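One protein chain omitted, others in place.
What follows is chain A.
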């Protein structure tokens, strides 16, 4: 119980201490605010530019969630296709890997040309989707292959058809793997959305990346920090929500699978 309390109190205490030290050192060492603004100045930005920052955060969050949803659905669907057809897997999996290993920032100009500058939001969505897609595909494929061979035999013995085997055996078996991949995909969707905003959409969308660039050009460093703070917050909350969903779905039966 004491340990548990410390696990919450210690990081918060450390955080407050560091903030205090930051504030103090900026003033004491006379660091100019266009190099490192004090925390109080960053907080003040939310009073002056809060509305525009939150609006941008809303845009980036929307893209992230849409890309994440697309990646989860398409990654799972393709993994299911791979599991049901070796031919499809042999034919398609190299392309999935190529899509994964090619840096999205390098694909960005091509996507812009294809989609058109008028649809910058679509470019960002596509790029963020590509970034988040692969971990879902890889983990779902691994999960679908990790089915206990004895259980598979049991289903064959009772003459289960593919649909029954898929829904009752393969999906639940692969769930722990899939959820781990989805958790990674959540973070990558955010990274992908911001990178894509930088690469493809400056001036054409109003995501947080654009606010960061804009503030940088005007040497509004405090505003840059404020935007970064919002991004970090979004990433943490997304990860926390996905971790909670994972816990909700798995904690009862996934405690120790070795003896199951």
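By our rule, a residue touches a chain if its C-beta (ideal position, glycine included) is under 8 Å from a C-beta of that chain, and two chains touch if they have at least 3 such contacts; residues count from 1.
The working rule: contacts and distances are computed from a predicted model.
Visitor: Per UniProt, what's the omitted chain called: "Na+/H+ antiporter subunit A", "Chemotaxis protein CheX", "aminomethyltransferase" or "NitT/TauT family transport system ATP-binding protein"?
Guide: Answer from the UniProt record of the missing subunit chain: "NitT/TauT family transport system ATP-binding protein".
Visitor: Tell me which residue among A:53, A:169, A:215 or A:230 touches the hidden chain in the full complex.
Guide: A:169
Visitor: From the list A:151, A:191, A:213 or A:229, pick the residue that touches the absent chain.
Guide: Once the missing chain is taken into account, the touching residue is A:151.
Visitor: Using the document's contact rule, name the residues of chain A that touch the chain not shown here.
Guide: 148, 150-151, 153-160, 164, 168-169, 172, 175, 252-257, 259-260
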